[in-house]
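Of the protein chains in this complex, one is absent; all others appear in place.
On to chain A.
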Amino acid sequence: MNDMAEALRIAVTLVLSGDGDLWEIVLLSLRVSLSATALACLIGMPLGALLATQRFAGRGAAIVCINALMGLPPVVVGLMVYLALSRSGPLGTFGLLYTPAAMIIAQTILIAPIVAALSRQVLEALHLEYDEQFRSLGLGRVAAIRALLWDGRFALMTVGLAGFGRAIAEVGAVIVVGGNIDHLTRVMTTAIALETSKGDLALALALGLVLMVLALVVNAAVHGVRNSEGQLAHA
């Protein structure tokens, strides 16, 4: 297990040396996955709230579908987005293939169902609790959904983190639509795949360690926000 110790040494050296290439890759990873998470939350949370609060025909089927879509294979999403954005595809004229925008689109599609499904679960429980109160206050649909989203914000942060975790860790979609182009679309996971294919296992593992630290930092930041807000609320 020499590779493990070597990986740890390389990871520490890489981070401490402020390696320019590494930072570029780290920042792009964050930019792509945070953007995708933000977009997925914009789409998924209202959708989840709708499913949680409204009763309509086909609601059960919609919930099952969205739950099933949580299992979307990244490489399939990558392939679909590739076919759509390819120069010969329906959206080819925008020239988005092999750009960070394409990677954001693919990851958004990948994680929006996760955000929607988990939001629905969280908000449905909350809605049961609040329903009577909403009625007595005579709140309309939109106002009720807004109140739910606001009161459920801490649980929804965890939902967002689940989406982010899936986005930052996946390689199948971004490598197909991004192409792993150096200084343009290379992110942490595609760099790890590349170093593995070069047989440089220690460096690949070191990048993996850096990626895990990155996920830790993002989670800690959200945790910090939640705690400080929580304290304010109870002050």
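We take it that a residue touches a chain if its C-beta (ideal position, glycine included) is under 8 Å from a C-beta of that chain, and two chains touch if they have at least 3 such contacts; residues count from 1.
Assume contacts and distances are computed from a predicted model.
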item	value
Complex member absent from the view - protein name from UniProt, among "Stage III sporulation protein AD", "Multisubunit sodium/proton antiporter MrpG subunit", "Tungstate transport system substrate-binding protein" or "Amidohydrolase family protein"	"Tungstate transport system substrate-binding protein"
On chain A, residues whose C-beta touches the chain left out of the figure	31-32, 34-35, 37-39, 41-42, 86-89, 92, 95-101, 104, 153, 156, 179-182, 184, 194, 196-201, 225, 229
